[in-house]
Each structure stands twice: as structure tokens, then as C-alpha cells.
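One protein chain is absent from this view; the other protein chains keep their places.
Chain IDs A, B and C follow the sequence of writing; residue 1 opens each chain.
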Amino acid sequence: MELKSRLLRAATARPGVLLAVRPGATRERLFVEAELVRRGWPCAAGPASANLLVCVGEATTAEDDWAERLWLGIPAPKARVTASAVERAVEALDRGRADLLSGAHQHHVGRHEQTDGDLHRGHHEHQESPDPAPESGRHTHDDHNSHGSEHTNGSSAGAHQHGAHEGHASHEGHNGHAAHGMHGDHDMGVVAGLPMAARADDRDGLRLDRLHVPLGPVLADWPAGLVLRLELQGDVVQQAAVERIAAPITARPPFWNEPWLRASAGERVARGDAARRLCAAHLDSLGRFLAVAGWDDAAAEARHVRDRALAGVAATELTSSVVPLIRRIRRSRTLRWLTAGLGVLPSEHAHHLGVTGPALVADGDVHGRVLVWLDQIERSAGDCDAPGTLGAADVTGPRGRTDGANLPSQALLDVLPGLLEGAEFACARLIVASLDPDLDEFTWAAPPVRGPADD
Amino acid sequence: MNLELFLLLASALFCVGLFGALTQQSIVMLMMGLELMLGGVILAAASAWRYIAPAAAEGQVLVVVAITAMALEMATGFAVVTALFRSREIDMTDMAAELKE
Amino acid sequence: MTDPAPLWAVLALPAVLAGAAWAVASFDAVLGAGARAAWPGREALRLLVQQPRRTRAADVPLTRLGSTLLPVAAVLAAVVLPLGFRSVSDLPEGIVWFNAMEALAWAAVWLTGWGPNSTLSLIGGYRFLAQGLAYELPHMLAITTAALGAESLRVGDVVDAQAGLWFAVWMPAAFGIYLLSALAMSFWGPFDQPAGRDVAGGAAAELSGVDRIVFLSGRWLLFVVAAAFSVPLFLGGGHGPLLPGWAWTLLKTAVVLAFLVWARRRIPTVRMERYVELAWVVLTPLAVAQALVVAVVVLNR
Partner (left out) sequence: MNDVAFGLLAALAVVSGVMVFRFDSMARATFSLLTSLLCVGGEMLLLGLDYLGIVTVLMMTIEMAIMAVFMVMFMMNPAGLMPMTMTHNKKGAAVICGIAFVLLAAGVLLAPWPARQGKPPADPTMDLGMSLMGPQMLTMMVLGMALFATIVATVVLATRRGRYDRFGDDLRAPQASDPVRGGVGR
């Protein structure tokens, strides 16, 4: 026993952390990310390799369905904590570690044979059978293939602000590839609890099986709260629809747009602070983009510089750490070779859809958008200590004009489906990362100006 | 180990493959039957080389030819399936036979 | 000529490879900002206590088969890898053997991706096949070029042929292509798309616990073996002044591995839809031209 506990202690010294970030919790996410880097805890890419589920941000009233599934997908030993505020984050992580050691969450770990879905493949052993949340019954039960990416489906009514998707078969989310269907479009049989795929024309003129795969809301380096309902053929996206997960509406302005929103509400905001926030916002997007592009080193550096910018280092110091990073990315021929020609968004089209931020300025592909970020990072890093206050007319935040009829990220979300059609999966991830919509914007209800922007 | 054993194994593989090729409706499965048959042929040629005329390289050349035939059969098969599928959404032999009518 | 190795070498080989793979993984971890060398060990321990997990309608035997096949293929490929001038078995067709064993990784990764019945892991499997089709042609031509230069498929003969001049010197294109394909076949570094983070770990997305350790360590083993094989093929194997043969082999292998690990941090992940065109339109003709040059040199020797 002694040996076993010691082994467990050593094994969980660096638990794999799966971050489930709710919209509106950017501040907390940044803090937790920095804390994880400080502790050297790895961020898991999916539930299979995680030990500790860290939900960042306030939970909605009913515990989210997707978080529940995520939790079920994590193999034991596991623990789950919520970091709802910056002040409580450190304590939450410590508690998570302690829970892992003590096995506080393991009491409902048992073995149990699943009855449905066993056609000939034998036993699906479920490790956590007695439902932690009995009311969500069916779901918690059969959701072992819970992948972070596959879990938001029509069953949680609150999760749909779009409403149009209520009609989806509730199990669509678990559509594994193996469930291929019959010929014909209408034939959506369900086998082993998995819906069968239907056939449809693809990009290359073949009629192949098409899978409905929801992507998000929890995926490494993914905009918090975004769900893309993809129709995949192989790894080619044939169609994409955008959804957002439910999030409580707060009076707290979205983190990245805060300075501009406060300025337009009449508060005095220093120009330097706004520049700093802009710089950090783009560095955050850049870090995410680089991570998706598979350039981990540069991504880690971008995030490090972002944290420094937010910590308030002097403009000269910030510039000296920003410049080498930017030069390195700008000069990377490989990055140019890999990202040029992807997700081309001409400025007329962007303008037509109401895009006002870097995506409009870039007037081009993924690489162009990254270059615009780099320019703005460089410029704003120099302005971090600029004197003066932000005028009420100065309304261009990191993702576009904050005073428009449309939220800046709404425009970006509107652009997405068109850009994703026909893209391969990896390209689709890059395109999403290069637009990097910020779903925090939707959680904000500014009393005097505008209501919650649901569509 | 002797020639007869190898040839028996080869004919067993050939017949299993033949059964598959005759019964399977799906073109891809049919090709798997053909592959198995060719596997038997390769084995027969190799054992003939070994036990009948090892000094002559012709036996080996025959194996090379059979292996090449396998690759060609595969490539052509997939191309044909793709072409059929593109034009008619067909991947079954019975359906392809109906095309004649 | 290569001496036959004693029988215990068969048992020692996996251990030595595992040690090397661990060393490389630790080195890779050290290069990361704020990381420590002990992390790969900790990571292995962490996964070791994890319980296995199943996905719905998963094909568990196939997944297991795939994830175990990967390290097995790596060790089998290493059978022809000489340390100094000795390898476990210096087969007369060692180079073809290496190629065939490395091709088993195709089946292994695809099976691991298919088995769990999850879209993301299958995408990882697809990606590896696309990658295989892209790297395999130039790769085969590159190793054929080395065999051509030595006029033998036996790895020992290839090493002997480099007693004077290393093949890397007069077959630079083949050497470069080989290094690229070594990365690609072990889907490591800039070619890690089949196990990329953007698909939540790709082929490994649904693996947990021991399965995951086996699969990921198989990947490291394959990486080490593929990189180490460049030493007998192009860098003169154990040949070198002063030091004994085994020391030279280790040194050269370490240099190659260090270079690859270092280079990985400077390049984003290469996507196959871009690389495949480069591989077929540029690298394959280049490899053919290199083979032609070598053939002419060999004929006039």
C-alpha cells in the first residue's frame, strides 16, 4: 500500500490538465495557463491523456452537458476542479492535485458491462458507471467515446442559442467513423447507438459517406465556447455550421475589448493600456495559431511574451522581447509555404460580411492575417506606455470595431462556414485560428448600449 | 518440408481466394480474393524454383512477375472502382453487371 | 566485414534502444522552455497508473495490435543496425529488411487510428498514410542510392564501402532526403501531423494508460532507429580515427539525433497536401538524378 501511494504521488506530480474554458473567462484562462507553465503541468490535447479536468469560468446554472461528457471520457485516476475566479485558481489547482492523490473522485469508479452497442465487438467496459448526474441519464452513460471535440449536441437545450439545431438527433455527436451508412441520403439508421453516415457528393465528385462531427467546445488551442458542426468526408470539411455553447450573461466586459468598451462608455482609459491590451490580444491569438500550426516553440514564446505584456513590463523591454519573435515568424519561409493560399478572404467579401478587424486589413489568406497581427503587435508594443487617453471615437479593438451594429466576432463567425468548405481538417483548424473569434463578446450585456447579441 | 507440402499450401490459398473472388459482391472484396489467389501463385512459383530448378533464375523471375501482377491488379482495380463510383455510385459487381442493360 | 553478434545481443537490443529513446526524449524535453530532463519519465509513470479506457463500438484488438506493432517494428528494423561493425543480424538484404519493417508502421498507425472508432483518431490514421505515400518514394530511392554506392544490400558492406569517403559527402541529396524521410516515417518533429495536437493527438487521441505509453514509446524508438540508420548508410558507420567503432557510431548517431531534435524547434508542422507535391515533383526526380550520378561513378570505378 505504501509503495502504491508513493507511486501514485510520483505519477500525479505532473497531472495532465485538460482545460475546459467557458466563454467569458479569458482572464481566468490566461492566469491558469501561466500557472500551469510555472508548475510544468502538461496540457492534455484530449481527455484520454488527462488526469485533471479544470473548468475555467463560472458554471451555468445547470451543469453543462459537455463538461459532464468530458469528465466521463477521462480515465481514472482523475479529478475535477473549477477555477471560477483568478483569486481561486491556484487553490483550485492545488485541490485538484490533492484530490488526485486521495482519490476523492474515484468512489464512483466501477466496472460495468454495457448492454447496448455490443453487436459482435464484445464488451465495452465502462469505468465510471453509476452516473454522477443521474438526471442526464442516457448521455452520461453511453458516452464513453467522449472526446472533447464531440460533445455538444442537441440534448442540452440551453446550449443552443441558435435554436435551429434543436432537431438534431441527440446522438449525432458520437458519430464515430466506423458508423458508416447505407446507400442513399435519407437512410440515417442507428447502429450500436451510433448513427450511420449518409452519402453526399464531395469536393472531388465522388459520393462518399459524410460524417457529422461537432468540433469543440473543448479542444486544445481552440476559441473557448465555439462549436463547429462539421460534415466531414475523410478529413475534408464539406460543410460547417457555427454554434456557441451557453454561457451566463455578465456585466463584466469581455477581457480583450475592455479598454475600448470602457472608453466608449465614457470612462478614462489610458492609450498605453489599450495598446498593451491590443498587443497581448494579438499575442494570444498568435500563440494559439502557432500551436495549431505545430510550431510549439514559437507558440510558447508568444504566450510568454503575452504574459509579460499583461504583467505590465515597460514598453522598451516589451519591444525588445517582441521584436525577435516577430522577426523569426515573419522570416519563416516554411510558415509562409504552409499557410499561403489558405482561407483566402478578399476584403470586399469581408467588408460585406461586416468584418472590421485584422481580417479585413489583411485582404488575403491565413498568412496575410498573421502578418497583420505581427505588424499590430510590433506597433502596439511600442505604444504600451504612451501618454494620453483613449478617445470615445477610438473604437477599433483587437478583432474590429466595438461600436458596430454587429459584434466583431459575430462577423468572424459569419465568415467561417464559407472559408471552411472544402478545406482539409488541418487547414480548417488553421483558418479558425487565424480568425480567432472571441466568444467572450457574446457573454457581455452592456446595460446602456446594447443587449446580449444573440444573433 | 518438401515440394508437395508447399504446393498444397499454395493450392489451399488459391482456392480460398477463388472462393472469395466468386462469392463477394463488393469489388474491393473481390480484389482481396484475387490477391489471395496470386499469393498462392507466388508461393507455388517459389517452391517450384527451390525444389525443381534452383540453379535457373527463371523461377525467381516468375515470382517477380507475379508480384508485379499483384500491384497492377490492385492499382487498376482501385482506379476502376473510383471511376465506376464517380459515374454511377457503384461498388458492387452485380450493379456493374446491370450497367450493360 | 561485420562480425556476428552473440546471442545476448538479441535481448540487449530493445533495452539499448529504449535507453537511447529515453535519452533523446529527455534531451528534447530539456530544450523546451523551463522543462526538465526528468519529465519523460514522469510522464511515463503518470500514464502507467492510468486505467485503460474504451470508446464506443471500438475495435479493441485492432487498436492493441496497432499500438504494439509500432515498437515491435522499430526493434525489428534495428536488427540490421550495426553498432560499430556489429549488428544483431547482418542480413544479406539488410537495407530491404529495414525498409520492410519500417513500412509496418503504416499498418500500425492506421490500425491505431481506426480502432477506437473516433473521428479524430481516424484522421490521424489517414494522415499517416498520406504521409507514407509522400515520403516513401524518395526514401526508397535514397536508400537504394546508398546500396548502389556500395554495390550491396548488406548494411555491413555499405559501411565498409565508406572506409574512405562517407556517402553523405558525395550523395548529399540522398542523405538529405533520407533525413527528411526518417522524420516522416517516425511521424515526429515537423512531420508529426498524424499525431498532431490539432486533432487532439491524432492516432493516439483515444489511447490512454499503457496503450499510450507503448504507442508513443514506439514512436520514439522508430525515430531513434530511423535516425541511427543514417549513420551506417551515409555517415561511415563506425569508421573514424582514434576512437573504436562503437564509439564513433554512438557519437555520430548522437549528433544526427541532436540536429534533428534541434531543427524540430525551428519549423512548424508540415502538412501533407503541401509536402506530397514537393516530394513527388522535386524530391523524387532529385533522388533519381542522385542515383544516376552514383550509378555512373560506380560503373567507372
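Definition applied: a residue touches a chain if its C-beta (ideal position, glycine included) is under 8 Å from a C-beta of that chain, and two chains touch if they have at least 3 such contacts.
Only a predicted model underlies this, so the values are computations on that prediction, with no experimental measurement involved.
**Q** Missing chain touches which shown chains?
**A** A, B, C
**Q** Name, in rising order, the residues on chain A that touch the hidden chain in the full complex.
**A** Here the touching residues of chain A are 119-120, 177-183, 189, 191-192, 194, 196, 203-206, 208-209, 234, 337, 340-342, 422, 424, 427.
**Q** By the contact definition given up top, give the residues of chain C that touch the hidden chain.
**A** 57, 59, 62, 65, 91-93, 96-97, 99-100, 103-104, 106-107, 110-111, 114-115, 117, 126, 129, 132-133, 136, 153, 273-278, 281-282
**Q** Name, in rising order, the residues on chain B that touch the hidden chain in the full complex.
**A** Considering the whole complex, chain B reaches the absent chain at 1, 3-9, 11-20, 22-29, 31-33, 35-36, 39, 42-43, 46-47, 49-58, 60-61, 63-65, 67-68, 70-72, 74-76, 78-83, 85-86, 91-92, 94.
Note that only the chains that are shown with their structure count from here on.
**Q** Measure off the straight-line distance from the CA centroid of chain A to the CA centroid of chain C, and report it in whole Å.
**A** Distance between chain centres: 33 Å.
**Q** Where in chain B do residues touch two or more of the other chains?
**A** In chain B, nothing touches at least two other chains.
**Q** Which residues of chain A touch chain C in the complex?
**A** 7-8, 10-16, 37-38, 40, 42, 45-46, 48-49, 51, 73-77, 117, 119, 121-122, 124-127, 142-145, 147-150, 174-179, 192-194, 211, 213, 219-221, 232, 234-235, 290-298, 300-301, 304, 332, 334-335, 337-338, 424-427, 429
**Q** Contact residues on chain C for chain A in the complex?
**A** 32-36, 39, 42-43, 45-60, 114, 116-120, 122-123, 126-127, 190, 192-193, 196-201, 204-209, 212, 265-271, 273-274
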